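The other protein chains are all here in position, but one chain of the complex has been omitted.
And then subunit A:
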Amino acid sequence: MSEKELGQKWDRCLADAAIKVGAGLGLGIVFSVVFFKRRTFPIAFGTGTGLGMAYSNCQNDLRSPYLVHSNATKEQ
């Protein structure tokens, strides 16, 4: 894996982590307001789930050095 590719993977990881944590937080807030009478545990659960999904995606991305992403093929 070249250094440029590694840098791109880390960029993708961070962007995905921001999106997943934000989406988990948002869904946690919705569920907290709608079902759980504004308690805080669904928000924490949603945020943690988003973080876990981002970690899993990042781990999968960094452990697959032979997969070529669509952006790379377009650049070539």
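Everything that follows uses one rule, which is that a contact is a pair of C-beta atoms (placed from the backbone, for glycine too) under 8 Å apart; a residue touches a chain by one contact, two chains touch by 3 or more; residues count from 1.
The rule is short, and it goes like this: contacts and distances are computed from a predicted model.
Participant: What protein name does the UniProt record of the undisplayed chain give, "MICOS complex subunit MIC13", "Very-long-chain (3R)-3-hydroxyacyl-CoA dehydratase", "GPI-anchor transamidase component GPAA1" or "alanine transaminase"?
Facilitator: For the chain missing from the view, the UniProt record says "MICOS complex subunit MIC13".
Participant: Of the residues in subunit A, which ones touch the absent chain?
Facilitator: So the residues of subunit A touching the unseen chain are 11-13, 15-16, 18-20, 22-23, 26-27, 30-31, 34-35, 53-54, 57-58, 60-61, 69-71.
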